[in-house]
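As you look at this complex, bear in mind that one protein chain is not there, while each of the others sits in place.
Now for chain A:
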Amino acid sequence: MTETEAKLVCRNVWKVFGARAADTFASLGQDPSPDRLLAAGLVPAVRAVDLAVRDGEIFVIMGLSGSGKSTLVRCLSRLVEPTAGEILFNGRNLLAASEAEMIDIRRHKMGMVFQHFALLPHLTVLENVAFPLDVQSIPRARREARAREMIALVGLAGRENSYPRQLSGGQQQRVGIARSLAVEPELWFLDEPFSALDPLIRRELQDEFIRLQSALRKTIVFITHDFDEAIRLADRIAIMKDGVIEQIGTPEELVLHPATDYVREFTRAVPKSKAVRVASLMVADPPPPDAPAVPDRATVAEAGRAFLAGAEVLAVTDRQGRRIGSLRREDVIRLVLGGAG
């Protein structure tokens, strides 16, 4: 992938905390080890991160608490000032932008959804959603029309005049989503948006999110600590540990070819059939003509249900619907039971 097709690029981004962090960090030279940083009184949160988010993809940053994922996503919008590195947004270095320019970029190009919703308690749903437009001094009629549109989009029409505390957690996060979309951002940050919700609502909102994204095609940076959520939503996943990105890849790549022991540990508990796509498991043999068809982009788990009807072989089709190979029952069984891959 070339960086020209990337929406957002990080090059060697560092964030260290401590007294006079920037100067001390600069004096330590290139790529200091964590031990040297700690000895200098600095606490590293993000270390030497390189990544590129493509236009229109869902890029998930996954890590456990303390891995630096929340700090990283705040570096991307400069809510947290990175200590070193470059962040290119549409090819332009954000770290060179002035505060006024950053305000302008955040107002028009970025949206963010927060783990604990961050709704303003003194505003109604409508006022909350219209708030980003309000700070830009957009006239009331226009901003409220736009806000109503967004509220309808997330399925909360009719609750415009409620206050946040009158809503359930799931509804509150829908408001958060509507608000972040009100400015039509190019870049959409979601910081553990579903972590504070209970499992059933979480699932419901994940589905909602997939539905929204299929219509909106935003460029998304999605933070989560839940690997199942990551493989469910991601085009690509970056796994973080101790401030370092261990591996970036599609869910399938991570599951089938983990780069480090940490990633292997992580992916071991995940049913491979949920991550591996049909295209990777199929053989090139032409399928029998009566075999039921499955798309090559589906996961094996999704395709596998077709075997319940009794078929031995499924026909794999590409986006144009051409039959490009066969998915054999025994390969699926081997994958599921842990032999293959």
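Everything that follows uses one rule, which is that contacts are C-beta pairs under 8 Å (C-beta built on N, C-alpha and C of every residue); 3 or more make two chains touch, one makes a residue touch a chain; residues count from 1.
Quick note on the criterion: contacts and distances are computed from a predicted model.
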item: Candidate names "NtaA/DmoA family FMN-dependent monooxygenase", "Aldehyde dehydrogenase", "ABC transporter permease subunit" or "Amidohydrolase family protein"; UniProt protein name, chain not shown; value: "ABC transporter permease subunit"
item: Of A:Phe17, A:Tyr163 or A:Tyr262, the residue in touch with the unshown chain; value: A:Tyr163
item: Identified contact with the non-displayed chain, of A:Thr24, A:Asn90 or A:Thr124; value: A:Thr124
item: Candidate in contact with the missing chain, chosen from A:Ser67, A:Thr83 or A:Gln115; value: A:Gln115
item: Touching residues on chain A - with respect to the absent chain; value: 74, 77, 79, 103-104, 106-108, 110-112, 114-118, 120-124, 131-132, 134-136, 161-163, 165, 183, 189
